[in-house]
Structures are given as C-alpha cells and as structure tokens.
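One protein chain is absent from this view; the other protein chains keep their places.
Entry: chain A
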Amino acid sequence: MNLFQSVTSALDNSLAKDPTAVIFGEDVAFGGVFRCTVGLRDKYGKDRVFNTPLCEQGIVGFGIGIAVTGATAIAEIQFADYIFPAFDQIVNEAAKYRYRSGDLFNCGSLTIRSPWGCVGHGALYHSQSPEAFFAHCPGIKVVIPRSPFQAKGLLLSCIEDKNPCIFFEPKILYRAAAEEVPIEPYNIPLSQAEVIQEGSDVTLVAWGTQVHVIREVASMAKEKLGVSCEVIDLRTIIPWDVDTICKSVIKTGRLLISHEAPLTGGFASEISSTVQEECFLNLEAPISRVCGYDTPFPHIFEPFYIPDKWKCYDALRKMINY
C-alpha cells in the first residue's frame, strides 16, 4: 500500500472496531482530495462519513463537541495551511479541556488529520509545516509519519489515544512509494522516536519527508567521509522522546536536526535547547539546524528554499571538522 492507502486502511479499521467513530471534513465523502477516505462512505454509510461546509473553525469546534460526549471524532483539515482558523479551537478548547475541568471532561477521542509539507508546486498556501505552532501548546499531541507502514500504526494510535491528536500526513509522500502494510490493525506507540540506522559519529534527527533526505545524507557521509551516522525519526513532535535523542547524542557527540519549516522558532530549536541542557559536556560541536529560510514558503524559489541533502551534507561536514 502507499501512504494514502494505508491511511484509508487505518480509518477502515477504526470505523469497524469503534461504532462511535465518525469521519468528517471538506470533500471526504467522495474520497477526499488525496483519496484518503475512498470507499469508506459506501462501506459505513453517510451518517459516519460526511462532508462539512468550508469552515475549519467550525469543523474542529464541532469535532471537539463530538469528542466531549465520548464518540470518536476524526476530522480532516484539507491542507495544514488552512488549519489556522481552527487554531483557537485547538489551542484554547481542545488542549485545555481536561485541565480546566479537573478531568471531568475531555476531548481525547478527537483526531485531526491534515496533509502537510512541501510538494514541489504548492507555493505559499499548500506547503506549510505548522508543527512548531502546535508544539508550543501543552495538552495536544502532534504526530508525523514517514512511510505507509508508520502512518497506519501511528494514526491508529492517535485515534485510540485518550488525548486530542493532530496527525500531519506528508502530502508529497502520498503516492511516492508503496510498502507491505498489514490489513489488520496494529499500533505504533506515540512519543517514541525510532532509530532507523545506528551509527557512532553524528546523530541526524528529522520527521516526515525530511527523514528520507537525512537517510540519503547518512549514506553520502559514509561513502565520502567515512562517517557513521545515527538516523532518528522523531515521529511524535510533542510530547517528544527526549531520552532516545539524548542517549544518541551522548554516544555520538554531534547533532544535526533538519526540517522544512522556517529556522527561527522551528521545532529544531526546542530539541537543540534541551539537548544542550542535558548533554552539554558530551557535545563535540555546536548543534546544527538545517531548516527552511525565515521567509514565507516561496512560489518559484522552492528548490532553493528547502533544506535539501546538499545543505544537510554541508552542515554535517562542517560539524565533523569543527
């Protein structure tokens, strides 16, 4: 299955297992603009898979309401760039519900799915990676998969998790590749980073599409510099797996974090700050962040804007020679 098919499979499993689960969003009924919900309406009925009008704030607010009564709400925001009208609902309502009611109420059965990240021709409003905005908000979980197998397991975990979750799906990967994905449900735990490749000289951390970039950088480094890299997929942005990253940095002494979102205030800054606190004496070189420029996501400059493998490789080289 490819990524959008694995998402459909996860949603299929959820609707089958949980009779209270509903899927809603803009254009989900016919299958969605990325075909993530194809066939679900026919299988489960129009009461469980339905379209909403064009109103993100309404969609999320509505989802919070469903979740508070205990039903499972799976909302889709058509592009992560459009999530901002719903920002207030997510940050002020969803994230704080349990806290402010002293655990009397919660909207834990809410999951928001949204296509995320650059896609080659998206320009300003179809390419954004807003995970950093949500990382600043205690009370929600933000999860980003890198592949079809990961996507299904992580999405099922998000849906079953008793906290409101935002699941960003890298849209450029929807049809990029196919993997063996089990048809039965399975879970991948949240807040656990995965060490994809072990190494001893540098730790490379990324999430979503960027994981594939740093994997390539790791093999370039091995080939050209004889450097052994440890590649980690963060998977859950908040609450993030501090232990795995720090354990790795203690071993290697060097850390490079990469993401498409702009540098200033991007999630790499949080990782960088925490790692220097925990592993200061183990660091051999300053922590390197290879991120997008501090500009709006450009229209025609995209290939220059994104932190591609050459920029990461260059930063890695400078770190090795520090």
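As a convention for this text, contacts are C-beta pairs under 8 Å (C-beta built on N, C-alpha and C of every residue); 3 or more make two chains touch, one makes a residue touch a chain; residues count from 1.
As a working rule, contacts and distances are computed from a predicted model.
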Since a chain is absent, check the UniProt entry for it and pick the matching name: "Adaptor related protein complex 5 subunit zeta 1", "Pyruvate dehydrogenase E1 component subunit alpha", "serine C-palmitoyltransferase" or "Probable tRNA methyltransferase 9B". "Pyruvate dehydrogenase E1 component subunit alpha"
Of A:Val49, A:Ile77, A:Ala95 or A:Cys291, the residue touching the omitted chain is A:Cys291
Would you indicate which residue among A:Thr20, A:Gln57 or A:Ser228 is in contact with the undisplayed chain? A:Gln57
Of the listed residues A:Asp42, A:Glu277 or A:Asp314, which contacts the missing chain in the full complex? A:Asp314
Touch as defined at the start, partner being the missing chain; which of A:Asp27, A:Glu194, A:Glu216 or A:Glu284 qualifies? A:Asp27
List the chain A residues touching the unshown chain? 26-27, 30, 51, 53-55, 57-58, 81-82, 84-85, 121-126, 263-264, 288-296, 298-301, 304-307, 311-312, 314-315, 318
